[in-house]
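The other protein chains are all here in position, but one chain of the complex has been omitted.
Letters A, B and C mark the chains as written, and numbering starts fresh at 1 in each.
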């Protein structure tokens, strides 16, 4: 099966619903559409934040995401995948990123969306800095995210770095 | 945490994106929004279908879904849950149902959405009939759906019927 | 006691609901299905394979062993296929 895929990294806001709908619009083979939207929260831990700023590694970010989208398409029977990730300054309540997956059946759509999120969190070269009342702070990577990504490792598969 | 929940069973179409957005709009504690949309496909197995008709058990359908939404809220730290399920005749390309879950973190939003989908498939009193070229046929329940629902069984928990 | 039928159980029985007087000795949902199957050709057809039929008492899923004594509405239907 050939799946359509879209990967965009941009500073501009995006319309998650409209982007997801492009995967199912005008066709009748999509039975399941999963959309994940990551939204900027107004707090980090117990502290309020005024905004977050996302730094990224241009070129590598696109390549890493495209590589994982291709892997998702090879693992699950998908019809379409869209990943959009913003960089720059984002205020609470605004969307940071989205993953949408379309398939004939829900299992593939859910699994691929979770797989992509786990890898985006741990392998895509983006770094979040939050504006707290006492200054700007880089967000710490979470061990739980590494563990979540680890569950998708294929037996015998070798990753270049952990 | 008190989570907001919405359960609707209706024959009218719904706007999945707008319904999902109600869970995150006007607040800054939602960091993850998962939307699942179930869409009527144009085929069932290898055969084309002209439409499907969903029969349901009024009263029981709402009660079953509300019970599972309450269970999801007790299991995961959710901020809001919306389930909308249509009944009646639905043509290929149109939405059948949706589940949206909002949480501070993605793990809870994904887990709750999958849990609700697995239970809706196997426990909510809805029955699909499809219009094939040679007549109307009731859709068979799938063993895979029962297996999917089984993975959420809490140890020591007793279901009234399997 | 009110009985309700859904999907192909409804189609085979030929009606969506009915009120019945259940004779004594019918204790469980399983007993009720056996008795219903004896009520005529359409019922025999609907309840030919009771293992695949699900039941609900007063809008809650129950097993065939469930007692019907306090039920006001019992529904029979095939495995669910919503979602």
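Structure notes:
The rule we apply is simple: a contact is a pair of C-beta atoms (placed from the backbone, for glycine too) under 8 Å apart; a residue touches a chain by one contact, two chains touch by 3 or more.
All figures in this text were calculated on a predicted structure; none of them were measured in a lab.
Hidden chain, full complex: it touches shown chains A.
Only one of A:75, A:105 or A:128 touches the chain withheld from this view, namely A:128. Of the listed positions A:21, A:41 or A:56, the one in contact with the omitted chain in the full complex is A:56.
Residues of subunit A that touch the chain left out of view are 38, 54-57, 59-61, 63-64, 85, 96-97, 117, 120-129, 138-141, 145, 159-162.
Here is the rule we go by: only the chains that are shown with their structure count from here on.
Between subunit B and subunit C, the least number of touching-chain steps is 1.
Chain centres here are means of the Cα atoms, and by that rule the chain farthest away from subunit C is A. We define each chain's centre as the mean of its Cα atoms; on that basis subunit A and subunit B are separated by 23 Å. With centres defined as mean CA coordinates, subunit C is found 48 Å away from subunit A.
Within subunit B, the positions touching two or more other chains are listed as 38, 117. Shown for subunit C are the residues that touch two or more other chains, namely 83.
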